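Below you will find the structure I want to go over with you.
Shown here: the complex without one of its protein chains, the others still in place.
Each chain gets a letter, A and B, in the order it is written, and its residues are counted from 1.
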Amino acid sequence: MTTPMLQIDDLHVHYGAIHALHGVSLAVGQGQIVTLIGCNGAGKSTTLRTVSGLLRPTAGRVLFEGKPIHGRPPHEIVRLGIAQSPEGRGIFANLTVDENLAMGSFARRDRAEAARDRERALDLFPRVRERLKQNAGTLSGGEQQMLAMARALMARPRLLLLDEPSLGLAPQIVQTIFKIIREINAAGTTILLVEQNAHKALEVAHRAYVLEVGRIAMEGDARDLARSDAVRKAYLGVA
Amino acid sequence: MDGVAVGSLYALIALGYTMVYGILQFINFAHGDVFVLGAWVSFAAAGAVGLSVGDQTAVPAWLVWLLGAVSAGALAAALYEFVLRPRLGAGRPPATRLTWPLAGVSVVGWGTLLLLVATRGVVAGGSHTIAGGMILVLAMSTCGLVGFCLERLAYKPLRSAPRLNVLITAIGVSLLLQNLGQLEWMFGTRPDRMPTLVPDTVLFRIGHVPVRLVDVMVVATALVLMVLLDWLVFRTKMGRAMRAVSFSPTNAALMGVDVDKVISFTFVLGSVLAAAAGFLYGQKYPGLNQTAAAGWVLLGLKAFVAAVIGGIGNIRGAMLGGLLIGLLEFFAVQYVPEGASLRDIFVFGALILVLLVRPSGVLGKAVTEKV
Partner (left out) sequence: MTLPTPTARREAPNPLMERAAALRGSGGMAAVRGVAPVLVALAVGLLLHFAIAPQLPEFYPRVILDIGINVILAVSLTMVNGFTGQFSMGHAAFMAVGAYTAATLVYYGSARLMGTADFASARAHAGVLSTMLQGREAAFFTLGDGIFIVALLAGGIAAAVCGYLVGLPSLRLRGDYLAIVTLGFGEIVRVIIQSQTTDTLYDVEVIKATPWPKLMRYMGGPVGFTGLPSYTSLFWVWSLTVVTLVVAFRLKVSTFGRAFLSIREDEIAAEAMGVRTTTYKVRAFVIAAFFAGIAGGLYAHTIGIQLNAGELAFMKSFDIIIMVVLGGMGSISGAAIAAGILTVLPEALRRPPPVDLPWFLLVMAAAWVAALLLIRRPKWWLIAVTALGAAYAWWQQPTLASPLMFWTVAGSGVLILLFAGRRVPGLIGLAIAVTCYIGVRSAAERAGIKLSDYRMVLYALALILMMILRPQGFFGVRELWTAWRVQPLHPRRSRAEGGESGTAGRVPTA
């Protein structure tokens, strides 16, 4: 196998005295959707935050296209081509929708290209286009999620990290969101998806990892995992 | 007219308070002292370029040495980063985090000194008004440097500490600035007189209120600066980054914003505005008290009150609050018996009233603490 786009080796992360990740290893191949599922507090978001540089690992490595990126500040990591749509959407409620999108391309210098990406992102999320001049805080939850994803796309990432995009959304909107995730991937962006909605996540993903209390409990092809008894029992709610 | 002039000064200072609060959620009590520093640096600069009435002050030698040392440090860091490190292998820690700040400080520092020399030439040529403008820029760049260093050295290590600690640190920094300024080799413990650079002429009258040239100059300069700031914050990429950081530093970092840089920039911006206010204050009221005098502290405090009344964290609110406080003081002095001694009561009374009626200030939005 060639060098994966993102490779995490034996990652340990501490919050003070709390050992949050006990040696997580995973790999995200070029052009794939890889999902990381698990319960509350399993360490999914911690993994993403470490990849983005918000947290520093106490041990282990994070390699992006073969080069180590752990310990580098978040803004440098964004510049390398990793964008994250954070948990709880993280839109800037005091900025307009348009300004939020502009924040997405903050690290870029190619204005003309960024303008084209903006059009592309808005085509993907027509709902966002209707609200451009509005204050982002006035959007509904689903619109905010779409804005967050559009914003992340504005960085033109090679790797997109999505943290719980379905959190707190109506089933109808979750459908749309996952459809768009597929479209984004089809356009060539690699995606690492963190989800609690294991059912949906396993449906769109190529590969999947199951995280349990800071350790990788299972890994494999998404379809295989969806069929395995352990996953079905624990995460899909099927006896 | 006094009310408007003083009000616009309050507004300039209040901007610094409000910007730092907006981004770091702490009250930078040292900000008032940066304003005082601005006034005194203007005074020292005026002396150094030969404008002062009394004794000539020279550029202190230690300042040049200090700058030299910083530049040497920047050079060393750059050498390490670009020459030594690539040869030693990538395992060595990078020095970039040191190189750029040091280089920036030394470039601005030498630039300031050069400007000082240039101003000396302008004064020798006899043009005092242009020299005044140059001194304003001098004071602004000096205080900008000081603001940058204060943030990096005192506040940055406390980024994740409880807010009360940061507040105490701010008080410590405030004490430090006050007492450093009192030292003999700084500005000493005597009040001094700022040379006035514009003639004391009455331009015109509104009703029976005379409008002086100084007032017009103060208000105009303050206005220009505030319009510039407003443009910077609401129309530029940096301003957008500032607003994003003030909403959520973590998410701003995820957008590729260098949060530390934005915070430093905010401090520099606030300090620069405070320095301008200091210079203008010196023109309006030339008697400069020693740096630790209680009057300065009160002035800074009232500017802070202005920021709160306008809605702390809100930039346009700070401008409005400053003007309101200035006018309130003016009317208190003018129309209330014994108003001169009671005007502070009006200011602080207005503060309490505003906070009780609209806790988030006149222009502020109500923020409910989330459970």
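The rule is short, and it goes like this: a contact is a pair of C-beta atoms (placed from the backbone, for glycine too) under 8 Å apart; a residue touches a chain by one contact, two chains touch by 3 or more.
Since this is a predicted model, take the numbers as computed values, not measurements.
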**OP:** Can you work out which residue in B:S71, B:T196 or B:T250 touches the chain that's missing from view?
**Re:** B:T250
Subject >> Option touching the unshown chain, where A:V34, A:L54, A:M103 or A:V231 are the choices >> reply: A:L54
**OP:** Give the residue, chosen from B:V173, B:V218 or B:M242, that touches the chain omitted from the document.
**Re:** B:V173
Subject >> subunit B residues that touch the omitted chain in the full complex >> reply: 24-25, 27, 154, 157-166, 168-169, 171-176, 178-180, 182-184, 248-250, 292, 294, 297, 301, 305, 308, 312, 338, 341-342, 344-345, 348-349, 351-352, 355-356, 359, 369, 371
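As a convention for this text, only the chains that are shown with their structure count from here on.
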Original post:
Can you name the residues of subunit A that touch subunit B in the complex?
Top reply: 52-54, 73-75, 78-79, 83-84, 86, 90-95, 99, 102-104, 106-107, 151, 155
**OP:** Going by the contact rule at the top, pick out the subunit B residues touching subunit A in the complex.
**Re:** 237, 240-241, 243-244, 246-248, 250-259
